[in-house]
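The structure under discussion is supplied below as structure tokens; questions concerning it will follow.
Apart from one protein chain that is not included, each protein chain of the complex appears where it belongs.
A and B label the chains in the order they appear, each numbered from 1.
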Amino acid sequence: MTPDTSSGRPATRGDERGPAPAGRRTAELVVPEQASDTGLNDEGGFFVTQVDALVNWSRKNSLWPLPLGLSCCAIEFMATAASRYDMARFGAEVARFSPRQADLMLVAGTCTYKMAEAARRVYDQMAEPKWVISMGACASSGGMYRTYSVVQGIDTFLPVDFYISGCPPRPENVLNTMMKLQKKIEREKTLRP
Amino acid sequence: MSKSASGKGSSGAPTGAGTGAAGGKDAGGRGSKVGTLATLTNHGDPAAAAALVALFPAASRVESYQGDVRVHVAPAQEVELIRRARDQFGYDHFIDRLGADRGPEADPRFDVITLLGNLRTGKRLIVVTTLPEDEPETPTLCAVFRGADWFEREIYDMYGVRFSGHRDCKRILMPDHFPDFPLRKEYPMEGRGEFAAPRRALGGNVDGKDGTVAIPSQPGRPGPPTRDPLDRTGAPRP
Partner (left out) sequence: MSISRSQNTNRGAGTSLPGTRTLDVEVAEDRHAESMMINMGPQHPSTHGVLRLILELDGEEIKRCEPVIGYLHRGKEKVGETFSLHKFIPYTDRLDYLAPLSNNVAFALACEKLLGIECAPRAQSIRVICHELSRISAHLLGLGAYAMDLGAMTIFLWTFRERETIYSLIERICGARFTTSYTRVGGVERDLPDDFLGKLEAFVKEMPGRVDEYEAMLSRNKIWVKRTQGVGIITKEQALQFGLTGPNLRGSGIDYDVRKAHPYLGYEHYEFEVPIGTEGDCYDRYLCRVMEMRQSVRILEQVLQTIPAGPVLNRDGDGVLKSVLPEKTKVLTNMEALIHQFMVGTTDVHMPVGEVYFSAENPKGELGFYLRGDGQLTPARLRIRGPSFANLQILTELLPGHMIADVMAVLGSIDFVMGECDR
């Protein structure tokens, strides 16, 4: 059920703004152009929506985090993964430290310029689909360190899906953000245009 | 594998005994916490410091503040003085080696301060030497204490003080090619924007536009203002 490109519309979901940049996923509200109840329109309709829902469901419930534990927020991440707050309930059972095996990069802690190169390299090694959560004030904006060696926000070199505020954020906050990320993943369009 | 139970627990002998500290055991009985300052201000041994300085009469003096005893010495004699302190006076625990900047107007400008501990008497000694700004160089302490290695690298990294005879005095905390010495007084805390060029190599063009990041926002809602976060010219953030 490949989308029909004879009309000249781009096949990918990049639409009129141009092709989606590599490695970047934006979430958009799904408003199908034609509500079709026969499922036999150009884009595949009902069928691809269901396949998409299945794919997204499986992805969101098995997010394997890569904790880029840089400083204090890593300790709260460990507390989130421990038995009281238990991230494993959400499917994030294994914290994979190898980027090849992880989906979600959780940058927890202060990123210095010296570390930024390594962080970027780790991100590049992750396979699609991948998401980034910036945990804590230091990762989101440099935090309390407006100094010569601290990157003022990892979004200067990494695409961030969610920012968690807090210094460090409570584990409940981290779990809340992961749930929001799950909702965002639900809305993603893989097969749909 | 027949190792019998492990570390023996021993009550550490109060090595501060005999100093006549007012915070002794009988000050108001158990639970009375009168006089913490007394136990904070008896860490130095002025007699030993005076005896040490007497061996190096040129350009040496002893000062103290709040019980901490400082020995000032000329750079050329610093290593020898510390060696004597270690071998003759028992200061064989290497605690710290740090630099300090007295300010751009001070001459000489840079201090190199070494902290030593005597585990038997429980006393500490502070050795200070001061270097001029135009040639901040002093012999390394690594022959006396191997642990001075990284401490001296840090002093070089932060102040630019060189240590002759060091096996490899390169930067340790900052990236290797950082062009400045951050802890000098004239260097601003926010930095001078040294990292703009490496950032481009990091793939900072996340969305095809330099310096901006696409944040998945709902249509119609603007993202963060476009700015170069590495602009450290002091202009306030928009």
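One rule holds in what follows: contacts are C-beta pairs under 8 Å (C-beta built on N, C-alpha and C of every residue); 3 or more make two chains touch, one makes a residue touch a chain.
Please read all numbers here as calculations on a predicted model, not as lab measurements.
Only one residue in the set A:74, A:139, A:154 or A:178 touches the chain that does not appear here, and it is A:74.
Listed for chain A, the residues touching the missing chain in the whole complex are 68-72, 74-76, 78-79, 82-84, 95, 97, 109-110, 112, 114-115, 118-119, 122, 144-145, 147-150, 167-168, 170.
Mapped onto chain B, contacts with the missing chain fall at residues 1, 3, 6-16, 23-25, 30-37, 39-41, 43, 65-66, 68, 70, 92-96, 98, 100-102, 113, 115, 119, 122, 124, 126, 145-147, 149-151, 154, 158, 171-175, 182-183, 185, 187, 189.
Quick note on the criterion: only the chains that are shown with their structure count from here on.
Chain A and chain B have CA centres that are 41 Å apart.
Chain contact summary for the complex, chain B toward chain A: residues 173-175, 182, 187-192, 194-195, 198-199, 202-204, 206-208, 211, 213-216, 218-219, 229-230.
Here chain A touches chain B in the complex through residues 21, 24-29, 113-114, 116-117, 120, 124, 146-149, 152-153, 155-161, 184, going by the rule given at the top.
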